[in-house]
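My structure is below; once you've seen it, I'll send some questions.
Just one protein chain is left out here, and the rest sit where they should.
Now for subunit A:
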Amino acid sequence: MNLQTILIFIGLSYAYGQDRKITAKLNPGCNICSSNTTLLYVKCDGASDTIHQIWDFTRHLPTVIFAVTSLNSTLNVTWTDTLPKSIVLSEEPSYSFATAIDKLYEYDDLDDNGHIDPKFPQKAYKLDRIRWHLNESILSDKEAMIHVYGILNEERRGRPEIINIKLDLIPFKDYAADLPHLIHTANSTLVDVSLVNLTTSREYNASRYALHLLLISSDPAVETMHYTMRKSLDDEHTPGVFEIIEIKSPSLFDEGEGGYLQFRPVAYSEDARGVASSTVARVSAFSRTDLPRHSTLKLFYSDIDQADLLVQDMFVSFGETGDGYYKQHNYTAWSFTIGYGAPPVEGFSFFVIMIISIGLGVPIVLALSGITYVLLRRYRHNNSRTRFTNED
C-alpha cells in the first residue's frame, strides 16, 4: 500500500516535469562553424513534453528561446555559412518564451540611487556589433554549460572591455554553485552576466550601467508581463537577501504555467562575490516594443502573428547610493534564471529542521524525564520513611 503511494508520487512528480533528459548540440547542422559561432541547442525531454532551448549568439544579441512541444518533435537549423538561415520545429510549439539582451546603457546617475531615469544623460550601446567567442563549454547528459565573452572595445586604455555571459542547465533541481545561488531546475537555465573593465564616459561623473532586456512570450500582444516580488524567510543561500523577484508571463500569471525570469535583487561589484561586494539590482517598468530586425528572435518568430506575440522590454540597473559608481570596481555581475512552468520555491534546509527538532526535543525530553525522576525519588523516599515509622 505504502510502496504504491510512493510509486504514484514518484510517477506524478516525474509527470509534472521535475526531471528531464537533456541532449545538447553546439551549432547543429553547421559543418564550418568555429568557436566564433555559438548556437547551442538543448533538447530537454520530460515525461509528457519536450522543451527546446536555443542559446544563440550568432546574430550578436545574446538570446535564450524556450519552446514547448509534445514529445518526439525535432528542431532543425539550416545555415548560410556561419549564420543560421532558419530555425524550424517539426511541430508548432504549444508555448514559447524568450529573452534577449539587446542593449547596454550607460547613465549618469546624478541622484546616486541606482535607478536609470530618463531625465539623466544616458547612452545606449547596441550589442549588434559584438562578436561572441566561446570560452568553455560542457555538453553532457548531466549538464549543458557555455561561457562566452564579447569584446565591447578592444583598445581603449589597453584593457579590453569585456562582457561575459555564462549559461548553465542541469537536469534536476539544485542551487547554483556561485552566489547568489539561484535555484535551477530541469525547466530553467541560469544566465550569469558580468561587465568587466568597461570604460566610463569622460563627460559622466556618476556612470552606472544597466542591461536592456527583451521579454517575449507567445501570449496575446495586448497582455503584459507581471512583476512580482516576494519575500522568503530563508536567506541561507543568498546571505542578507530575502527578496525574490519574478517576472511572469501572462500565461504563468493567469494559469499557473508559463515562462518566467527569476532572480534576487542583488548584483556583485567584485569578482570575489560576497556580502561586502554585493550591490542592488533594480528592475524598471515594462514597455512594449518590437522584435529587433535581423535578430534570431525575428527568425524564430517569423511565422507567428504579431497579435499572438507579446514583446516587452525592461531595464535592470545596478548600484546603490554611496557605492562610488561603476568606476569604483570596474566590475558588475548579475544572475537570473529563465524557465518554464512554475518558478521554484526554496525550502528550509535539512540543517535548519535538524537544529529546531534537536533544540526543542532535547529540553522537552530532559524536562519530562527529570520530572519523572524527581517524582519517583520522592515517592520512594516517602514510602521508605512510612515503612520505617510503621516498623518503629
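Side notes on the structure shown:
Definition applied: contacts are C-beta pairs under 8 Å (C-beta built on N, C-alpha and C of every residue); 3 or more make two chains touch, one makes a residue touch a chain; residues count from 1.
By definition in this document, contacts and distances are computed from a predicted model.
Name of the non-displayed chain as stated in its UniProt record, restricted to "Small auxin up regulated protein", "Rab5 GDP/GTP exchange factor", "Catabolite repression protein creC" or "Lysosomal dipeptide transporter MFSD1": "Lysosomal dipeptide transporter MFSD1". Between the chain not shown and the residues A:L233, A:A285 or A:A307, the one that touches is A:L233. Shown as candidates are A:I32, A:A177 or A:A276; the residue that touches the absent chain is A:A276.
Listed here are the subunit A residues that touch the chain not shown: 231, 233-242, 274-276, 320-324, 351-352, 355-356, 358-360, 362-363, 366-367, 370-371, 373-374, 377.
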